[in-house]
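For this view, one protein chain was removed and the others were kept in their places.
Showing subunit A:
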Amino acid sequence: MKKPVRLLSMACILVLLGTSFSACGSSSNAPADQSTGQAAASSQAAASEPAKNITMRFAWWGSDARHQATLAAIDAYKQKNPNVTIEGEYQGYDGYQQKLMTQIAGGSAPDLIQFDYIWNQDLAVQGDNFVDFNTKTDVDLTAFPEKVLKEYCTVNGKLIGLPMGTNGFGLDINKKFFEKYGLSVDTEWTWDKFIEEGRKIHAKDKEAYLFSTDPSALPIVVFDPYIRSKTGAYWLNDDYKVTATKEEMIEAFTTIKELFESGTAQPLGESALYNTKLEQMPKFINGQIGSSLEWSGTVGKYKDVLKPENFTVAKPVTVKDGKDQSIAFKPSMLLGVYSKSQDVDEAVKFANWFLNDQDASMILTDSRSIPTSETAKKVLVDANKVDMDIAKVVDFTLKNPAAAPPVALSNAEVFEIEKDVCQKVAYSKITPEQAADELTNRVQAKLDELKAKAK
């Protein structure tokens, strides 16, 4: 009785194991072949017979407003091209990048992909996953500023995405706060003057701060712009060298130190609780924070909690008599076409329509910041369809855009070191002199490592 049962169970286990292995082996090839076969067939069919039905997937992240605008644009496209159906795969920002990376690893990413230029290097590591727009004739590249395409959208000589919107850097201001303390919202601030006023305000009211920043934003908000504004160049270069001098760094670190010592900036211990969520901070909502340096993409949410009439923007803070008055700039997000898409040409056509067409821009308006495409932007400005504050920041920026930062500056490990040193200064753990030495030594060591790897 017992033996047959045991034999049977052994047999079952073996069979199960066997089938599961063979299933993995065979099925990994079969569907792939099938789908490429289908792809070839469908693209041939599309060429000969234009009414061939095409279904494409388009992934983006965003808020309700962006979802609705994008879906409306997709509907409009469908009316013009009844044979093309586009399925939106939209979600919030949480997990979007992880999902995209997983999909690309699995070879099943959507045909049209919204992504951030900061991911360019990570995406490039995974291989050639995006169509090179330079090789496509169906897209009007002249509408985009060449500088943006070259500096932010090109990886290894390939134009992997088209900029959907422009993000400028500006000072977001609580107008009521400025009025209360007698400051003009049109002031072109320098760090000296900023700290001087901040000190006065904090002396008058212990709970009021002229400025607030996240601990993790110190490098991009103060340190990087300070050095660039002072010297006209980033503090490290594309050749993996720290180029700023010790004196320049000491000056920048002293500014950080004074910002916090004078009470101009809210203590990091308070702002750290609301990392990148300033709009949820009670002090900010209740008007005890005067301003914040931010990308224009965030204007909407601050304006929303402060009420539009209490909100305005100004040029970012610069260094007195600095060499460079240019303003930091980046594309808000890029639109790429997946290279394994079954209908690359249709996807490129849609991307071109989505970013350049007049009707499309009237539907999308500024749901992805001010469009980078000149044609789309002109339509919106003429129709007065853009948020005036966002437009103002972007205008300031486009008049004098800063050069793209060196690749090494957006390296996560370099950024981590910079952030660490900036925070030590802000918490008065080290002096600006020590900070300059520490930053130079630690970053240069990391850069040497990166350079060796790059070769």
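Here is the rule we use: a contact is a pair of C-beta atoms (placed from the backbone, for glycine too) under 8 Å apart; a residue touches a chain by one contact, two chains touch by 3 or more; residues count from 1.
In this section, contacts and distances are computed from a predicted model.
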### Message
Name the omitted chain as UniProt records it, choosing among "K+/H+ antiporter subunit F", "Rieske 2Fe-2S domain-containing protein", "Heavy-metal-associated domain-containing protein" or "ABC-type sugar transport system, permease component".
### Response
"ABC-type sugar transport system, permease component"
### Query
Just one of A:A65, A:M388 or A:A445 touches the chain that is missing; which is it?
A:A65
### Listed residues A:K52, A:K241 or A:K301, member touching the removed chain
A:K301
#### Entry: Sole contact to the chain not displayed, among A:P82, A:G95, A:G127 or A:P267
A:G95
### Task
May I ask you to list the residues on subunit A that touch the chain which is not drawn?
6, 9-10, 23-24, 27-28, 31, 57, 59, 61-68, 71, 87-95, 98-99, 102-103, 105-108, 110, 276, 279-282, 285-286, 295, 297-298, 300-301, 304-305
